[in-house]
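Inspection log for the structure reproduced underneath, given as structure tokens.
Of the protein chains in this complex, one is absent; all others appear in place.
And now, chain A:
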Amino acid sequence: MNEFRLPDLGEGLQEAEIVAWHVTAGDHVVTDQPLVAVETEKAVVEIPSPRSGRIAELLARPGERVQVGAPLLVFETEGTSRETGTVVGELAPAEPAPAAPRGTAPQTTPAAGPAPGRAPVRAAPAVRARAKALGVDLTRVTPSGTDGTVTLADVEAASGGLAKVGEGERETTGEALRSARRTMALNMARAGREVVPATLMDDADIEGWRPDEDVTVRLIRAILAGCEAEPALNARFDGASLAVHPNPRLDLGIAVDDPEGLFVPVLRDVGGDDAAGWRRRIDALKAAVRDRSLSPADLRGATFTLSNFGTIAGRHATLVVVPPQVAILGAGRTVDRPVRSGGGIVLRRMLPLSLTFDHRAITGGEAARFLRAVIADLERMG
């Protein structure tokens, strides 16, 4: 078979729409005779015939969008009627690598490593740079681009949590969870490279709390109060342009410990819900972590993070701010501490708090005012 594939008709175009065929199957055409009009993002262009011959089949209908490199038509394989001398060069480009259909998420972690003698990876310099920055091994990325090229999206998808929110296909869920430690490593490495951390530590006096007080819910309420007092801490910082973008709402990442690694599912729009709603949704997120039904989208886009490590151990900590977030609050193990009260000393139950912030984006004053508001809210009764 002798296929003619859609060439790149502009400069880096991906596809074209068939406007009208000027020929039908069975027609004999000569070199450079107009075959079909197609519309790209830039232009309506006439595609001439690359050779003389009889057309066996048209492979796309008017109105159909055809990817660059996909077959447009098939010429009859012929003997005698072939006009030698007018056919120049090779018509069919090299067989493109089996590419995933566009719009589906590429597989992130192939089961096996590269086969011996495998062809070199095709990737643009920017894609290679990104892969290097994210620690992604290009030979392990399934390419989705034309002719088997690895795209930026492939690299970011392969890197897990750093990618944009994808289409949310469930197929990718298991992969994302299995790569949780990898994601953690990449995120923390990036944070270590970019962020300038500073930490404030203090205690909230929770002596007045009811015994059944929901610590996590109280911490969420306190963070919301902190963000209202000092919105600068609920922001996104772009280290490249050095721009701070305030977030319109609080999407709180809540660190969840798991044998497979660290998961930080996101509680969306904290301000738009109440304590009962938070608790219900947190339980659902934790259950999703346990039964591995969390989607990658559930793990992305936090604007602030809470780490309640004190449920295990630890009082104060210097935490890691994951860009583009600018701060994280940690709650330690509660302890009874002697506090001066009037003329004497009493024991009060204290909740240790650690606020780590990115000093590139946040001033010490802003961080301290935030922490003051958090403490005030935690110390409020009921």
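Just so it is clear, a residue touches a chain if its C-beta (ideal position, glycine included) is under 8 Å from a C-beta of that chain, and two chains touch if they have at least 3 such contacts; residues count from 1.
In the analysis below, contacts and distances are computed from a predicted model.
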(request) Could you check which of "Transglutaminase-like enzyme, putative cysteine protease", "Sugar ABC transporter permease", "Protein-export membrane protein SecF" or "Pyruvate dehydrogenase E1 component subunit alpha" matches the UniProt name for the chain that's left out? (result) "Pyruvate dehydrogenase E1 component subunit alpha"
(request) Out of A:48, A:71, A:231 or A:261, point to the residue that touches the absent chain in the complete complex. (result) A:48
(message) Could you pull out which residues of chain A are in touch with the chain that's been left out?
(response) 4-11, 31-32, 42-50, 85-86, 88-90, 93, 117-120
